[in-house]
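Sending over a structure as structure tokens; questions will come in a sec.
The other protein chains are all here in position, but one chain of the complex has been omitted.
Now for chain A:
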Amino acid sequence: MGTSVQVMPLSGAYGEGPLCYLLAVDGFRFLLDCGWTDHCDPALLQPLARVAPTIDAVLLSHPDMMHLGALPYAIKHLGLSAPVYATEPVFRLGLLTMYDYFLSRWQVADFDLFSLDDIDAAFQNVVRLKYSQNHLLNDKGEGIVIAPHVSGHLLGGTVWKITKDGEDVVYAVDFNHRKERHLNGTTLGSFVRPAVLITDAYNALNNQVYKRQQDQDFIDSMVKVLSSGGSVLLPVDTAGRVLELLLIMEQYWAQRHLVYPIYFLTNVSTSTVDFVKSFLEWMSDSISKSFEHTRDNAFLLRHVSLIINKEELEKLGDAPKVVLASMSSLEVGFSHDIFVEMANEAKNLVLFTEKGQFGTLARMLQVDPPPKAVKVTMSKRVPLVGDELKAYEEEQERIKKEEVLKASISKEKELKASHESNAKASDPMVVDASSSRKSSNAGSHVGGNVDILIDGFVSPVTSIAPMFPFFENTADWDDFGEVINPDDYMMKQDEMDNNMMLGAGDGMDGKLDESSARLLLDSAPSKVISNEMTVQVKCSLAYMDFEGRSDGRSVKSVIAHVAPLKLVLVHGSAEATEHLKMHCAKNSDLHVYAPQIEETIDVTSDLCAYKVQLSEKLMSNVLSKKLGEHEIAWVDSGVGKVDEKLTLLPPSSTPAAHKSVLVGDLKLADFKQFLANKGLQVEFAGGALRCGEYITVRKIGDSNQKGSTGSQQIVVEGPLCEDYYKIRELLYSQFFLL
């Protein structure tokens, strides 16, 4: 039987919610992406919460909020504990995206859904893979191979191929077939007939085709504003599409000798670009080529200043400038603040390069016509002063006291317990040096006596004679003197490394930019003050599609080309999903599914398979014909069975004749050329090929459409004449007869 496959969307189905899907392959449960919106609404994660502890592996496809935003929260609060798989850039840029998000949020609200430590913890166990690396899963996933493939859209973006017993399940969302400045197009097209393809309908209705001209327009519209003294704000993501925008701007700024300053402002902009510089292996061929030839790193930005706070911008005042600031939703982050500052000046421009997430300020501003005024909440984190500070300190004091009290109570209990157990184990007055040493070495919690020394002396109620622990150092002697452990005198190899590393600090945290670090390390009590205000939107607003996703038409042709046996559609508005579903369902033998959230669909292939061994004897008699990359032959064989192992042997008796099979694909136009070369008169007439005077050759049915499993139907018609047999002969020569 085939591999059993089930899919259940947990979010992002029939809608533009964050992507999060459950895929079970023979009982092994994959979580495909773990996204969240910029609102971070835990209610959205309800479906995930129900299944999180049962997940066996998490596969991440893109480094942005929509694809991995909920990971820290899910690991911290929802009991998600499975290993996470991602490519190196998705891991690194995803981490930076989460840092940026957290810091943006933390500056304006008492954000407590997850902390920086939770982010680190979530990303610590990410298994990093290379493109087309076949990674074999162990234990429960025995026999399953996962491999990331190029997806385009974002750096490190991944199309996941999950293979079990030769059947492929492909998860491809937000792919881009087009090659861009910094990314190659997706390799999705090279997959042939996967059992299941899970893809998104996000762009199904969007048939805007990206044109070269668009870059020009993009720059022109900015230059127009800049030259008339205005500034441009581009709300961008932290480390995704912004990379492409930076390259476009770099290129045109250099070409046109523009001098307007460009600022890339996120909490992590400098480290983002530093890391991106080391990801050349993951970028487009042209980028690595230019590096190989000239050692010129494309992300050595000459016109863009990387800044991590607004101080420098404020210095510049009202001068024309371009600011790329996160977050793209305008909900929080630098983009939010700058928008508020820039919105009421008519000369300014806010240029959106991607469709805003549903229900965000960005989306509100993208409607046509745009609102005249919007309500925003301006928040700021300020240090506590005066009475508030006092109250805070008192509160902290109280909490501390409570904690101490609690700790002492629990310690007492613990101590009691340990004493009781000690009393059972040995005479309390005899200090067993070896055992206590062992326990203290292990940092064991049984060693209540060690705690006593640290946290102040609390006399246990039941204690008879509390005393400080005493270890007697007894030395063993032998004929040569004291017995030593030679290891104690060995130079430690790691020592030097450790010394060297001291300055380097803990690398796992990634590089937090100084000011952000200051912000966090600065534990001075602070609070958030907010005030609601109405912003008059006087500045011009524009939207240009730089999302880097395949458009509707391309998505359809990619699906037709890949020709999956079963297609699962997710992530797209209801209309888009229905549209794509209808379109694909036209193809009679393609099963299309578009499950609702928390609806489980079974996409187990109904294709059967079993394995046999081919005996040498059989194979020596097989004459195969080469057809492209395939070699094909007809075999008749008898089955031999040894210990449940099937072997194909030569047939014992003469096999019955089989209906001959014509293998090949005929294109009438090619055939016409072929006949013409043979000196026959041929012409197309009414969709059929007219050969000679009387004979017609035509195709019937639409089986020539890709993805169909039926045979191609060709009809040859004509009166009995010599030409008929001649043309039939020539037609046969176009096929392999088996």
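Here are some notes:
The criterion applied here is as follows: contacts are C-beta pairs under 8 Å (C-beta built on N, C-alpha and C of every residue); 3 or more make two chains touch, one makes a residue touch a chain; residues count from 1.
The criterion applied here is as follows: contacts and distances are computed from a predicted model.
For the omitted chain of this complex, the UniProt record lists the protein as "Beta-Casp domain-containing protein", which is one of "Beta-Casp domain-containing protein", "Protein ECERIFERUM 7", "Tax1-binding protein 3" or "GPI transamidase component PIG-S isoform X2". When the omitted chain is restored, the residue from A:Leu188, A:Ala239, A:Leu648 or A:Val682 that touches it is A:Leu648.
In the complete assembly, the contact with the undisplayed chain comes from A:Lys277, out of A:Lys76, A:Arg178 or A:Lys277. Screening A:Val382, A:Ile399, A:Ile484 or A:Val661 against the full complex identifies A:Val661 as the residue touching the chain left out.
Mapped onto chain A, contacts with the missing chain fall at residues 88, 129-134, 136, 147, 166, 192-193, 271, 274, 277-281, 288-289, 291-293, 295, 297, 491, 493, 495-497, 499-501, 503-511, 565, 607-614, 619, 622, 624, 627-641, 646, 648, 651-652, 655, 657-666, 708-720, 724, 728, 731-732, 735, 737-738.
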